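Sharing a structure with you now.
Only a single protein chain was left out; the remaining protein chains are all shown in position.
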Amino acid sequence: MNMELSRRTFLKTTGAGLAGTTLGAFGFSEAEAAVAADVKPFHLVNTTEARNTCTYCSVACGIIIYSKGDLRKGEKADIVHIEGDADHPTNRGTLCPKGAALRDIVKSPTRLTQPMIRKAGSNTFEAISWDAALDKIARAMKDDRDANFVATNSDGVTVNRWLTTGFLAASATTNETAFATYKVVRSTGILAFDNQARV
Amino acid sequence: MSAGKLKTHAAEDVEPGDAVRPGHPVEVSRYTVGARINHWITALSLILLALSGLALFTPSLFFLTGLFGGGQWTRAIHPWIGVVLFFSFAGLFLRFWRANLPAREDGTWLARISDVLRGREERLPEIGKYNAGQKFVFWGMSALIVILIASGVVMWDQYFYPYTSIEQKRVAILVHSIAAVAIICVWIIHVYAAIWVKGTIGAMTRGKVTGGWAWRHHRKWLRELVGTRPGKRPPTPAE
Amino acid sequence: MTNAWTDIKNTDLVVIMGGNAAEAHPCGFKWVTEAKANRGAKLIVVDPRYNRSASVADFYAPIRQGSDIVFLMALINHCISHDKVQWDYVKPFTNASFVVREGYGYQDGLFTGYDEEKRDYNRDSWEYEIGPDGYAVVDETLQNPRCVWNLLKQHVAIYTPEMVERVCGTPKDAFLKVAEMVAECSTPTKTMTSMYALGWTQHSKGAQNIRGMAMLQLILGNIGVRGGGMNALRGHSNIQGLTDLGLMSNLIPGYLNIPTQKEPDFTTYMSTRAFKPLRPNQTSYWQNYRKFFVSFMKSMYGPAATKENDWAYSYLPKLDVASYDVLRVFDMMKQGKVNLYFCQGFNPLQAFPDKGKLAAGLAKLKMLVIMDPLETETARFWEDHGTFNKVSPADIKTEVIQLPTTCFAEDEGSLVNSGRWLQWHWPGGSPPGEAKTDIWIMAQIHLRLKELYKKEGGAFPDPIVNLNWSYKDPGEPTPEELAKEMNGSVLVDVFDPADPTKKILEAGKQLSGFGQMRDDGTTAGGCWIFSGCWTEAGNMMARRDNSDPGDAGMFLKWSFSWPANRRVLYNRASCDLDGKPWDPSRKLIEWDGAKWTGYDVPDIAPTAKPRDVGPFIMNPEGTSRLWVRKMMRDGPFPVHYEPFESPVANVIAPKIRGNPVARVFKDDWKSFADIGDPNFPYAGTSYRLTEHFHYWTKNNHVNSVLQPEQFVEISEELAKEKGIALGGWVRVWSKRGELYAKAVVTKRIKPMTIDGKTVHIVGVPIHWGFVGSARKGFPANTLTPFVGDANIETPEFKAFMVNIEPSTGPVVA
């Protein structure tokens, strides 16, 4: 059956401005506006909004991050709430159980906050500075590449590949991150390069 | 009423600590210190329970929660006072239950309730330590307290929520409130009787009554007490 | 996705098979419920489990995992034999009429050219017959016995409803009900959409599952139309983008290829990429390959890529094998052939098959570098967690460096959704502690490595030291700089060859689209398909006008969709041969006599006359392909192959084990249970739950509340047989490993009868591990086999064999 007609009719009869009537229903009218002590205050008041995209699946729902503090003004921003973006064509403000709980993944107690190193045979991570960590990585790459770079194959064909180091790229990072990653990884000759597309 | 089921040994009316001291007037020890403390703990609990319970029973008395530090405190301590009452009353029960067993004169007493109300005690039989009214109060309190504690536990969500269904809790609340009304009425009778019958309150304050009081209201008990005094032959009823 | 999420509202029939959209993509599934509510659309779910999608379906049919091709080929057979074919679409828009070369054949599950030793085909015979004019021979009457249509009819003939019942376990009447509903969509005014995901891809013949449905959709005329298409739901938020950008061993951004060692120089490389049209007048858009490649190389190497050095072709590594996919790399790792490994936002210890093998591999690395916002099992693979991760840290010499990164809420940039929309986002919170963006980390690694090479020299430093890194702050390029670079820009002024005074491209300007890319080094562009995303008009990905003319669901002014802001791929096929929409009420575009106009960006040259140019402009045929030539390793038509671990032998080809060309590493054969192995009698399958996202949300308290503890799902019948209690502990084990979980005993799974044998299904959700808020558990990959799809190596997570028994739960050491 074609329900389109009845839907249209519905929207015309009650809904011509359904948003309008609905809002009227919640808001009642300006004349009645009064502060009531017993309705909890709306806790997004005076927060900063940032448009973002849900980090999970590729439906890519639009979200709004509400924070105390404004990054654009150079302030520290503390996220107080995350909610669907009603303007987004795909999700229309809705979110799934993962998206609806995004704030708690951003604020997860298992977020990493500083570089760590686990030494060979150790049973614990210990802190390391960014500088030391990055130098260590660059040195390890250089040493391994210099030792194992294959400039030509057994037939003498120039192949310029490096197979003893591999790189797994993220799947929730931005295109811009991905492109920067591509450039850096590809420039070294790494072929063991993959992402999470299959799993 | 079959006499066989009634107690025949009137000496059961005499409880430990009951004693007669001749003098002017005669002094009769009716309640030991322990019994009195026990009674007053019970009494206080019952009053607090009534006040806190009534506060939660009807909005017009909700202001009574102010006596307990507010609604939350009232809700929290009411059941605990109930527990105190229960054990405290249990103490009284153990002390008094024997003397409250039915006696043959109780029937007569009840039959002549109008004389009782008019204070014409000369028309009543000689009564042991407790008359039928007092026994009614005793057994009424006992039964109602059992009902109240049982229904109260069912309602005591803080600790016992998972053990009963909501429907059972609803029944419990209804039973609890009806029982509470009843026990308050019994309490009113009890208190009123103590006020009306002059000389009674001393029994629970000083532990003593006058010989005249005992003679007038519990003559059989008095005779038994006199009879049990050392060197005295136990008096026997005239039959 | 060929279409967009919002387009699903335009459909008449939704077939969810090989996926569970309601479970895994609830907000996209909204558009299914919209189609149902407003168009009276029907929803069919075909799945081993009566799942969340099935809970709102009009019809549910059970199927044994790993038998989809039988079902799909039988649907095609049903449509052909009942003449439920949209002929006006099939004849001109598919290769049905193309004649296949003599010598091609198919028998007993194998195509011509099979080499058992190599487990591969010689595919030379899998080609069209080429006529004297140099074009492929076609027979528009479809009479030629060697035309694709007749080969297809012959190929699908064995896939009958009875065969479906026998192999898939789907009752014949249930199959026929599905077939009838599907066949109704062969009219031009009824469309069906296919929604699938890992339920089809994670098989050793995953790519062919999808081809099977794509073929059916072509026969029904449902590709390129509103409410139709092949809609891969896709997984992570930017997995489409990462694939588009070629972050794979064998790709260059925009689906260009990394050369192989058989292509030592640029000329050889380009010689197989001419993409000459196979029919007259056809677009064959890949003819522009060279422009895209050269622009990419200019973006990578800037001035170092010159015409003289073949645009720095030698800087690109050359492959010696088809790909260094993760399965191959972990196999190498286990053999001790890998020293250094980076995991950027990835948890392979959980995500790839056969955890035991993965852990053994990681333990042989010298260094493992983790970049992640969260703790992962991979970062702590060396940590002893008793039953959950029994290792001896002292014996593991791998050095692990764990780098804290920002997450989505703290960074800026674009993500590509499954509908190919590139959507820009802005940060909302400050990073925790010392967390840094991945861009900063990658830049730091590059700069330090470059510095070392400059200082010390070493093996072939050129591609590193010459990498185009001309960002304002080389230490941290901005997302804007990188986005603009991917879009591409003009490097040198370009003048009109006809009129040298007329400047057609001005140096320093952003390209308006890939149409402006050139193969002479005058343009650069990191990813041609993204071109148009950041033009002189600004950031197209940040557009937020959600108007939708015609209520078509296209949203052309919302963000940017690749390619060229097109929302429905192959949308030329939404019109008949004369350019009139098949269904005027669902117009996408139409030919107005002079040009193509409509609600979407036409997927054809705007002035290409409808009868002249075929709608499938990326293909040299100009048509779509029912028969795929040699483009797939395992055959031009899908064939039913059993999973490598299977309860029964392959009914149509009993001698063939698994997919005959799927790659199996030597050591792994012995880790597979034999066909019908009584020690592993139950058909296992792994899947996701809506409450969780992979291994991330077990770090989220809320999601851990919603689904706190690992479980497996089994039928009431199996529970009874094994004495398993609802909510009781069970042990599930395969030939590779074991796990302990609670038992969800359900009516939603039923035992099946396969080739006369009762087969029970054991469903294993994947989300648990030894890190996070949720209760500790086991990842499903303790059980799964180390084998992938024959074409793209997607691991076979959906079909494997296990055993199960009641248990008292894991012993926590």
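To keep things simple, chains are lettered A, B and C as they appear, and every chain counts its residues starting from 1.
The rule we apply is simple: a residue touches a chain if its C-beta (ideal position, glycine included) is under 8 Å from a C-beta of that chain, and two chains touch if they have at least 3 such contacts.
Here is the rule we use: contacts and distances are computed from a predicted model.
**Student:** Could you tell me which of "Substrate-binding domain-containing protein", "ABC transporter permease", "Multisubunit sodium/proton antiporter, MrpB subunit" or "Formate dehydrogenase iron-sulfur subunit" is the UniProt name of the chain missing from the displayed complex?
**Tutor:** Per the UniProt record, that chain is "Formate dehydrogenase iron-sulfur subunit".
**Student:** Relative to the complete complex, which of the depicted chains are touched by the chain excluded from display?
**Tutor:** A, B, C
**Student:** For the chain left out of this view, which of B:36, B:104 or B:208 touches it?
**Tutor:** Answering carefully, the residue with contact to the hidden chain is B:104.
**Student:** Just one of C:56, C:394 or C:537 touches the chain that is missing; which is it?
**Tutor:** Within the whole complex, the residue contacting the unshown chain is C:56.
**Student:** Decide which residue listed in C:685, C:704 or C:781 touches the omitted chain of the complex.
**Tutor:** Here the residue in touch with the unshown chain is C:704.
**Student:** Where does chain B touch the missing chain, residue by residue?
**Tutor:** Contact residues on chain B toward the absent chain are 3, 20-26, 28, 55-59, 62, 65, 70-72, 74-76, 104-105, 108, 117-119, 121-126, 155, 157-158, 161, 166-167, 169-171, 173-174, 177-178, 180-181, 184-185, 188-189, 192, 195-199, 210-216, 219, 222-223, 226, 232, 235, 237-239.
**Student:** Since one chain isn't shown, list which residues of chain C touch it in the complete complex.
**Tutor:** Residues touching the hidden chain, for chain C, are 9, 22-23, 26-27, 29-30, 33-34, 36-38, 40, 50, 52-56, 58, 690-691, 701-711, 725-728, 742-748, 773-775.
**Student:** List the residues of chain A that touch the chain left out of this view.
**Tutor:** Residues 1, 3, 6-7, 10-11, 13-15, 18-19, 21-28, 32-47, 49, 64, 66, 81-87, 91-101, 103-104 of chain A touch the chain absent from view.
In this text, only the chains that are shown with their structure count from here on.
**Student:** Examine which chains touch each other and state the graph shape they make (line, ring, star, complete, other).
**Tutor:** Chain contacts: none of line, ring, star or complete; other.
**Student:** If you average the CA atoms of chain A and of chain C, how far apart do the two points sit, in angstrom?
**Tutor:** Each chain's C-alpha centroid was found; their separation is 21 Å.
**Student:** Compute the distance, rounded to whole Å, between the mean C-alpha positions of chain B and chain C.
**Tutor:** The answer is 84 Å.
**Student:** Within the complex, which stretch of chain A touches chain C?
**Tutor:** Residues in contact with chain C: 1-4, 7, 48-62, 65-67, 69, 71, 76-79, 82, 87-92, 94-102, 104-106, 108-123, 125, 128, 130, 133-142, 144-146, 148-149, 151, 153, 155, 157-199.
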